[in-house]
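Here the complex is missing one protein chain, while the rest keep their positions.
Here the chain labels run A and B in written order, and each chain numbers its own residues starting at 1.
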Amino acid sequence: MEAVSEAASTCGARDDVWIPSTCGLCYGTCSILAHRVDDVLVKLEGNPDSAVGKGRLCGKGVSGLMTHYDPNRVRVPLRRTNPVKGIGVDPGWKEISWDEALDEVAERLRKLRAEDPRKLFIQRTTTVTSSRTPMQVFAGAFGTPNRSSAGGGLHCGNGAHLISGIMHASWSVVPDFQYCNYAVYFGASKGHGAGHASCSNMGMAADARARGMKMVVVDPMCNFAAAKATEWVPLRVGTDAALALSMCNVMVNELGVFDAPYLRAKTNAAYLIGPDKLYVRDGANGKPLVWDLSVNEARPYDAANSDDMALEGDYTVNGVSCRPAFQLLKTHLAKFTPELAEPITTIPAKDIRRLGTEFAREARVGSTIVIDGVTVPYRPVAAIAFRGSQGHMNSVYNFLAVDLLNQVVGSADMAGGCLGFNPASHGHPETGRPRYIPKAGLDGLMVTGSWMAHHVPYPIREPRLPEELGMQDLFVLCQTSPFSDSADREEMWKKFELPYRPEILLNYGTNLLMSIANKETVAKSLAQFKFVVSFDLFLTESSEFADIVLPDCDYLESVDSRPNFPFIFSLPGGMGEWCWPIKQPTVKPEGEQRRSSEVLIDLADRIGMREDLNAAYNAILKLEGPFRLQSDRKYSYEEVCDAELKTNFGAERGLEWFKNNGLIKWPKKPEEVYWRHFVDVRVPIYWEFLPQLGEKIAALAEPRGLKIPRHYYEPLPDWISCPAHDDPGSDRDLYAFYYRDIIHTNSFTMENPWLDEAARLDPFSYTIAMNAETGRRKGIEDGDEVWVESRAGRKVKGIVHLTEAVHPEGLGIAACAGHWGDGMPIAKGKGVFFNDLLELDFDHVSPVNLNLDLCVKVKVSRAKGARR
Amino acid sequence: MVVNVRLFGILAILAGERMVPFEMESGATLGDVLTELEKRFGREFVDRIFRVPGEMHSYCQVFVNDAQVNGLKTKLKSNGSPAEVGIILLMASEGG
Partner (left out) sequence: MRWGMAIDLKRCIGCYGCQLSCKAEHGTPPGVFFARLLKQEEGRYPTVRQLFLPVLCFHCDDPPCVDVCPTEASFKWPDGVVDIDAEKCVGCRACMMACPYTQRYYHDEAQYYFPDNGPTPYERARSERHEAGVVMKCNFCRDRVHAGKQPACVANCPTIARTFGDLDDPTSEVSRLIKDRGGYTLHPELGTGPSVYYLPP
């Protein structure tokens, strides 16, 4: 019974090919090979040629075909016949033709654009990054500033991206897995469940563990990263800043360990600060001053030799008493003793002291290493953070406090340290593209070389009365805002004299009702749009609020010239290869689905904004020379992709070349990966701009009745409690939080029956994780069905899984589950809808970056008669 | 020299014109063009372009003869045919 080989079994087939493309099950966008036999996709594997995923896929990626071939996908354009909109209200879908659909959408958009383009709100899911460019382009061409991701809940979020941008010129941070010896994770799972460079990082993190890298994971739950850690440090939800600041204090004040040359040359630690918390500036050129010890006088930061800059001491400049920023930091940190942090975090003081000591020792301050013949500073320690630690009212300080650990020992973007994802690129050796390098901007502080949007994190915008629905132009440190859907949005818009109201929502795949906070609030704002058009793969709970649904092609039917660009997002960091793969169609859609990228071009044409669209493509893709789009010609999206590829990699390497080859790659240089050592830029350990920003925002907000709490706007990070920490309710004794499940992406993948099946067998995916002792105390048994209720009376129901692997005060809920709609029948009724517990208003966002507070104090009680 | 300013997106809508030609001194800079735009369309119009006086927003992209430029001091060249200046705002935010 010798088995028939695969090659033989497909012998004689008309069609048997492996097509290089890109995964679309999460924004990690790993490179894939799609095996097609006789027009049917029969297997997805990782593309071993690519640096993105390195030939391997996670459980989600290998399951993509069950999403692709899901019979519940939307196949034809739909128009609602029921004008009434609400949760559970049947839209009365009627199938219509594409022409009918686009005529109507274009007509409405054309009128709206003539009236006021800002009334268009564009929303897109983060699940599929490839939607980014066409949506960005359409928004720019249309003329609306109103675009948001996943409803602006952006739980990943505003703190992580903002501060990674300001401090590391990247969208996120990761330990330098190849050289790091000691990594501390604060509410992060890079290399485990995380999306950015997902599968590549899984391999690199495993190599690091095998090599002996110690990994300390600070997290209320011991899952994924913590499960693989050398040490799990459970803490009270949302108290990360207190721990990080205390560790910094141990290093700086108890041990006296800090990297003085780094702080002098690469940060604003030596800048002199006056009693007004501001830089003391040069009278002539306005530049911040430092104290030059070689001449014992103040000089502009760029006129003094960094070796001579004072980091400590008291000075007087032109009669103003001042101190270096580092001296202020040192003094500020002193109050954060481990003994102070212990009752806040529940971590024993002796452990905090030990962790600070280990971090300081492992940093090897002063050492260097030779990599590929190039000598660079060697700081094999990294402190990284992500959504968990920064998803709180105190979003900015929590993340910044963690990053201070890196800044103090000089491990920021140095070998073995805390790296941004590829902040500097010298480009392909033949073309020098894409080339970007961070540079010194205002006051010598770093401006990113590349960013996900064109509004860079620093220098910060000047706050103004908002013109944007999300008020990002008032709260300028916000990346994407929850105010487009919040309970108090109308109140805010009135307060701030917003001169218009949104009328049309153009949605790309986002399930807003589930992705932000409680559904009731979001449903109210959705129902207020006069017209909603939604590109969807499935009819989600939110599609039910659409007037027209446009059936989209999925990732296996679409094209994208830049699935992994900008490199700061999802290309693995550290040494290795630059890699530019494409996404290409592997099969034709089975129904009438059309690619949204093409539909947007078509819509632009019907609206009469072809020139604007082509100009936006030229600008966003940085098309050059003969490959720039001509104003008056209509291009297909494939032609646009072709132009970008040729601009970057030469006329001979257009879309056809990439379709055959899949990708192009070239080696990284140490000067790119460890670019901080080679580029003269500084990052702010002291956020001088923050108090000023607070005053400017307050000057606009307070006369209009919105108090701006200034203690969030101090230049040095502090520990500030969340509403959950201050909730007096004695029966609400647990902090509910949610976490990213390794086999689910947001609310999308529960519909995939393989992933759903795996999740149903997993002890955690669809349950509520409760500490076993806490359960016993409450008389709750494993498998009990419980109600989880917030202070505002919001309730969700779920099955309890008792575990030793969660903090006694924590209540862990995975992913963004709990679908109730019929459009995704596999997903329906699975898991727990955590977000429904969250309030969505100004009182529950960071007053600095508008990040939603993602912890909530809850009461847990057994549902009636329920025992599984 | 003749400078053709092409406005896209919200700027074209606000100006009510897509193509705005100016007659300018040779050696004129991008900054001079923006000064002309302010004279023509008002302060509020150019306020959308500047982060602070003298510094454009990072999301304001300007192309001179099809090449992206950053500084206001960029000199415009005509070489016989009009100098082409394209301006577009790409101000939407990002997440993920």
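As a convention for this text, a contact is a pair of C-beta atoms (placed from the backbone, for glycine too) under 8 Å apart; a residue touches a chain by one contact, two chains touch by 3 or more.
As the structure is a prediction and not an experimental result, all values here were calculated from the model.
Touch, as defined at the top, links the missing chain to these shown chains in the whole complex: A. Although one chain is not drawn, the whole complex shows that of A:112, A:150 or A:199 it is A:199 that touches it. In the complete complex, the hidden chain is touched by one of A:57, A:135 or A:163, namely A:57. Seen from chain A, the chain kept out of the figure touches residues 1, 3-7, 37-38, 40-46, 53-63, 65-66, 68-72, 191-193, 198-199, 202-203, 205-207, 209-210, 222-224, 226-228, 232, 234, 590, 742-743, 753-755, 757-758, 761-764, 771-773, 803-806, 808, 825-826.
The rule is simple: only the chains that are shown with their structure count from here on.
Mean C-alpha position of chain A lies 32 Å from that of chain B. Interface residues of chain B facing chain A in the complex, by the touch rule stated above, are 6, 8-13, 18, 51-52, 57-59, 61, 63, 66-68, 86, 88-96. Against chain B, in their complex, chain A makes its touches with residues 27, 113-114, 117-118, 122, 126, 129, 132, 136, 139-150, 152, 154, 156-157, 161, 171, 447, 451-456, 459, 461-462, 470, 472, 478-481, 569, 611-612, 615-616, 618-620, 622, 624-625, 628, 631.
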